[in-house]
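Shown here is a partial selection of chains from the complex, left in place.
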Amino acid sequence: MPASGSKRNGHLIPLLKEIRRNPLLWLLAFVPVVLAAAKLKPEEHALLFVLSVLAIVPLAALLSHATESVAAKTGDAAGGLLNATLGNLTELVIALAALRAGEYMLVKASIAGAIVTNALFMLGASFLLGGLKHHIQEYNRVSARVQAGLLFLATVALMIPSAVGTADSAASSAFTQKLSVGLAVLLIVAYGLGMLFSLKTHRELFASAEHAEEGEAPWPMGLALATLAGVTVLVALVSEIFVESVQKAADAFGMTPAFVGFIVVALVGGAAEMAAAFSGARKNRLDLSVGIALGSASQIALFVAPVLVLLSYVIGPTPMNLQLWPGAVVMVLISTLTAFLVTNSGRSAWFVGVLVLMVYLIFAMTLYLLPPRVQ
Amino acid sequence: MPASGSKRNGHLIPLLKEIRRNPLLWLLAFVPVVLAAAKLKPEEHALLFVLSVLAIVPLAALLSHATESVAAKTGDAAGGLLNATLGNLTELVIALAALRAGEYMLVKASIAGAIVTNALFMLGASFLLGGLKHHIQEYNRVSARVQAGLLFLATVALMIPSAVGTADSAASSAFTQKLSVGLAVLLIVAYGLGMLFSLKTHRELFASAEHAEEGEAPWPMGLALATLAGVTVLVALVSEIFVESVQKAADAFGMTPAFVGFIVVALVGGAAEMAAAFSGARKNRLDLSVGIALGSASQIALFVAPVLVLLSYVIGPTPMNLQLWPGAVVMVLISTLTAFLVTNSGRSAWFVGVLVLMVYLIFAMTLYLLPPRVQ
C-alpha cells in the first residue's frame, strides 16, 4: 500500500506528538526489543512473556486512539460502537494467534476471561473511580440494558451446550460441533441486529447527556487508518510470541493456566479500553464507561467468539466448538447477571463499584488457587 | 345433553359465519379426515401425525373463540385469566392423552415445552410483531410482574427435585414422588391465591389502558358453552391419534423426540393463543399479548402440570412425578429469567422481541441437533 504509506509520512506529526504526550506509549520501545529477543533467546519464556506484555499494552493504546479518531469522523452514534468493535481488535488478534497454534483451551479461557473482565473489572473499577470523585453518578440505562441483554443471550448460547451435554462422548462431540456453528451464526446475526437497533432505528434512545469534547484533536483519517493497519500487524507479531511463551511463563511464575488465560490475557488485551473507560468515569461521563465495558463484553461474546469458531474451520488444525468448562460457564453467567442487576437503576455510587469488583476478586482468587489438574 | 343440543341448533349461525370469515377454520375439514384415516391406515404414522396437527389447529382456534365469548360475558377482569385458563384446554387434553398412554416423557416434555414456548416464542414474537409496526410500546408491568413471579415460583418447584436429587435411586424415587405431590398441591394453592389477588383484592392494579373493542360480536352464551364442550371432545379424539403417531413420525422426519415434545407439540397446542397474542400486539394492545403469553406459561406451570401429577394417580399406569431432565430444567429456568428481566421495564421495541426469540431459537436448535440418546 504505497499510496497510504506516502500519505502517512505527510501526517506523522500528530502521532509523534501523541507519543511524546502519553508516557504509556514510551513502552513502544519494547516492540522491537521483544521481536529481537524472540529471535535471539527463543527459550527464555518468562522474559519473552514479560516483554510481549509490555509491548502489547502501548500497541493496544495506539489502536484505541486510532479507532477513536476514525469514530470521531463517522459521527456520534457510530462512535461508541465502532470504538468497542475495533477496541477488541487486540483480543481478536491474540486469539487468532492462539487459534493458529491450536491452543483452544487458551482461546476459550481468553474469551471467557475477556467477558468476565470487561463486565466486572472494567465496569466495577469505573463505578469505583467515578464514585470516589462524584457522590452519585447517572447514566443512560437503556443503552446498558441493551448491551446486558445481548450479553445475556450470548451467555445462554455459551451455557446450553454444557447444560444439555452428555456422557456419550462420540455423539456428543459431533452434536457440540454442529451446535456451535449454528450458535455462532445466530450470535453474529443478533449482534448485527443490535447495531441496526442502536445506530439506526432507535438511535435516539442511546443519546447520552451533552458533554464537553475530550479536548484532543482527532488524527487525520489517513494517519488513523494507516496506524490501524500498521499497528495491527505489529500486534499480530507480538501476540504470536505472547501465546508461545504464556503457558511456560505461567509455570515459572507459579500461576495456573486458568488464571493466565482468564485474568492476565484479558487484562493485557483490554488495557487500552480500560484507560478510556476509567478516564470517562473520572470525568463523570459514565455513559461512556458503561458503554465501553458492556459493549466490549458483548462484542467479544457475540462477535469475536463466533468469528473464532467459524475461522477455526479455515485456519485451525481442527474445528473449535463453543463449549466452555463448567466453572467458566458459571463465571460468565454470574458476570452477566451482576452486570444486569447492577445497571438496572442507571445510578451508581462507589460502593456499587466495590460490590462488582469483589465478585471479580472472588473469581481471580479462585482461579489463582485452583489446582492445575482441575480447570 | 339434549337440551343444550337443541339450543345449539338455534344459534348455529354465528359459528358458521365465523368459519366462513376465518380461513384457518377451513382446516376443520381435516378433523373427519384424520379420524377416518386412523381407522383405515393405523400404521401410517407420518401421515396421521400431519393430519392430526392440521386438525388440532382449527379446533384450538374454535376453543379459543368460544372461550373469549364466555369471557366477554363475565366481565373485563375475569376475561384475561379465563382466556388463559381455557386457552390451555388444548394442552391439557393432549397431555391427558399422553398420560393415559403412559408416555410420561412426552407429558413432561410438552409441559416444559409449553412453558418455554409461551414465555419466549409467544412473548418474543409479540414484541417483534408489535415493534415492527409501533416504535415503542408500553404495557402494564405490574400484571407482567405478578405472572412472572408465579412462573418463577413454579420454576423453583420444577428445579428443586433435580437440584437436591440423589444417586440412591430407590430412596430418591420415593422421595421425588412424595415431594411432587406436595409441590403440586402448593402450586395449585399459589395459582388460586394469584387469581384472588388479580381478580379481587388488587384488581385495580391490573387494569390496562382503555382500548377500543375488538369489533367482533361475542357468541351467545349457549353456543359458546356448547362449542366448548363439543370441540373439547373432538380435541380429545384427535389428540389420541396425535400422541400415538408423534414418536414414530418424529423418527420418519428425522426429528428428535425432545424436539417434538418441546417445540412441535407446544406450537401446535398454543397456535390459537398465539394468533390472539400476535393480533393484540399489532393493534398496540401489548397488555393483552403479554397477559396471554405469561398467563399461559404460568397457568401451565401452576395448574396444568400439578393437575396432571395428581391425575396420574387416578388415570395413569403409575404415578408421575414433577422431575424434569436437567436440560429441561435449565431451559425453563432461563425462560423464566428472560421473561422476568425483559418485562421489568414495561416498555418494548422490536429488538427486545429479537432477543427473546433468539433465546428460543437457541433452545430449538439445541433440541433439534440433540442425539436421541441424550435427552
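The first chain written gets the first letter, and so on, giving A and B; residue counts start at 1 in each chain.
Keep in mind that, in the parts below, contacts are C-beta pairs under 8 Å (C-beta built on N, C-alpha and C of every residue); 3 or more make two chains touch, one makes a residue touch a chain.
Since the model is a prediction, treat every value here as computed from it, not as a measurement.
Asks: Count every copy of the one sequence in the whole complex, not only the 2 placed here.
Replies: 3
Convention: only the chains that are shown with their structure count from here on.
Asks: How many angstrom lie between the centres of chain A and chain B, each centre taken as the mean Cα position?
Replies: Centres of chain A and chain B (C-alpha means) sit 42 Å apart.
Asks: Hey, which residues of chain B end up touching chain A in the complex?
Replies: Residues of chain B touching chain A: 135-136, 326-327, 330, 334, 338, 341-342, 344-345, 349-352, 354-355, 358-359, 361-363, 365-366, 369-371, 373-374.
Asks: So in the complex, the part of chain A that touches chain B is made up of which residues?
Replies: 145-146, 149-150, 152-153, 156-157, 159-161, 163-164, 166, 168, 171-172, 174-175, 178-179, 182-183, 186, 190, 193-194, 197, 201-202, 205, 340, 344
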